[in-house]
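Omission of a single protein chain aside, the complex is shown with its protein chains in their original locations.
Up next, chain A:
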Amino acid sequence: MTAQTLTTTTPGQVPVRRGRLRRRGGEERTSRGTTIALVVCTLAVFAPLYATLTMSFKTTAQSVDGQVFSLPSPISIDGFVEAWRLTNFPRGFAISVFVTVVTVVGTVVLASLAAYAIARNWDRGFFRWSFYYLLAAMFLPFPVLALSQVKLTGMVGLANPGGVALLHVMFQLSFSVLLFTAFIRGLPEELEESARLDGATTWTVFRYVVFPMMAPMSATVAIFAFLASWNDFMMPSLITADSTLQTLPVLQSVFQSQFSSSYNVAFASYLMAMAPAIIVYLFTQRWVMAGVTQGAIK
């Protein structure tokens, strides 16, 4: 449906970007057709989110009729109250926040330190091969490790949110070290050298010269660690032994089995689980977009 409209307008972008060619009629105008087609396509994104929003404000009686697109009348927050209680939301939220914060901080700190050591000693075999070693994990499918990891975390007393956070950090390392290393390679070394001449130690150089310069890349790494950790279902569901210590995504499963007819409660809970990621995204989407591109093209 949209293919035709899209094709006819593509190349129009170019002269504007370069601004070299004389402007010629049709192609220079903003394509209303493409804009409309794209706006229509956003319905595919919004429809399930709209359904989540309206369902969660309905009463239980209204929610069972299955008409997800009807507006709630009356608007009821009973679903949220009940979901709050059923999932023990404050505890689930606190555990999710704990796991995510540890993951984000751990990933940024460990990956930036490791990447700095690797990037500045690239001509030493040990550092270069450490890089390849860390990178290799990107190709390791999680199911391959899962069963042994569950066993090992159980043995060392890490079958809990702490263990989940540790594993999240380890799985984020490959991608994060890759991004940081590429970024440090692009930084001029003169600043570091002059700081060193002034008597700064390697740690001081890293802390006060290199790390501040890496802020944009740290933001990208942090956002990806945040999303991976906050939304993860597989790892906490497998690793955490005590079900009262589960993260929010895992807690949502209660509505699939036990409370299958209180759809308003379920959707209110889904909304509370996904809202933090959406809110963070709204404030950081610039870096999210930059991050995907940087990460994938390497």
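The rule we apply is simple: a contact is a pair of C-beta atoms (placed from the backbone, for glycine too) under 8 Å apart; a residue touches a chain by one contact, two chains touch by 3 or more; residues count from 1.
Quick note on the criterion: contacts and distances are computed from a predicted model.
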item: Per UniProt record, name of the chain withheld from view ["Cytochrome c oxidase subunit 1", "Sugar ABC transporter permease", "NADH-quinone oxidoreductase subunit NuoF" or "Putative aldehyde dehydrogenase"]; value: "Sugar ABC transporter permease"
item: Option touching the unshown chain, where A:34, A:88 or A:160 are the choices; value: A:34
item: Listed residues A:118, A:159, A:214 or A:245, member touching the removed chain; value: A:118
item: Hidden partner chain, touching residue among A:73, A:243 or A:285; value: A:285
item: Contacts of chain A with the absent chain, listed as residue ranges; value: 2-3, 5-18, 20-21, 27-32, 34-35, 37-39, 41-42, 44-46, 48-49, 51-52, 55, 66-69, 110-111, 113-114, 116-124, 127, 130, 133-134, 137-152, 166-167, 170-171, 173, 181, 184-185, 188-190, 201-203, 206, 227, 230-231, 233-234, 238, 249-250, 252-253, 255-256, 263, 266-267, 270, 273-274, 277-278, 280-282, 285, 288-289, 292-293, 296-297
